[in-house]
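Complex shown without one protein chain; remaining protein chains in place.
Our next item is chain A:
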Amino acid sequence: MRLEKCWFCSSTIYPGHGIQFVRNDAKIFRFCRSKCHKNFKMKRNPRKVKWTKAYRCLHGKDMTQDSTFEFERKRNRPERYDRNVTAQTLKAIPLITKIRHERHKKHITERQKQGKTKQRERDAKELEQDIQMLPKKDTMLSTQKTKVVVKVSQQQTEENLMEE
């Protein structure tokens, strides 16, 4: 029993799930669910469909190169069982997974950094330009809170008049 990867979206297929298609040249196509199967039948290219792993990797959304990926690799040669090695492996797997998740998180934050700075700049500019759209007292309240409490209300009206 093995966990397989979906041909279309590269998600993990647990035993008893999904469907599998064997072409007449003996190539096997596994699908995690009918959605992927239908997309395959529609001859869609997974690299061009946004929600697939292939698309995300191709467009730099996901981390593609990392040393943690080198641990997991399908072995076509059978290995003789060794209790010690297996025990070590079982201990190592959660560790590797954790590290990979960390790195993935990092990758995403790195990726989003540029957009975030831009957004911040845009916000600052908008705030500066469109502040007068709001009633003056609101903006005053927020910016010069401490000052306003002490001052007399007459002064405010005067200011308003002046503006007009």
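The criterion applied here is as follows: a residue touches a chain if its C-beta (ideal position, glycine included) is under 8 Å from a C-beta of that chain, and two chains touch if they have at least 3 such contacts; residues count from 1.
In this section, contacts and distances are computed from a predicted model.
J.: Please identify the absent chain by the protein name in its UniProt record; candidates are "Exosome complex component RRP41", "Nucleolar GTP-binding protein 1", "SAM-dependent MTase RsmB/NOP-type domain-containing protein" or "magnesium-protoporphyrin IX monomethyl ester (oxidative) cyclase".
T.: The correct option from "Exosome complex component RRP41", "Nucleolar GTP-binding protein 1", "SAM-dependent MTase RsmB/NOP-type domain-containing protein" or "magnesium-protoporphyrin IX monomethyl ester (oxidative) cyclase" is "Nucleolar GTP-binding protein 1", the UniProt name of the unshown chain.
J.: For the full complex, which residue in A:Ser34, A:Thr64 or A:Thr86 touches the chain that was left out?
T.: If we include the chain that is not displayed, A:Thr86 is the one touching it.
J.: If the missing chain were put back, which residues of chain A would it touch?
T.: 1-3, 12, 14, 67-68, 71-75, 79-83, 85-86, 88-90, 92-97, 99, 102-103, 106, 117, 120-121, 123-124, 126-127, 130-131, 133-139, 142-143, 157, 160-161, 163-164
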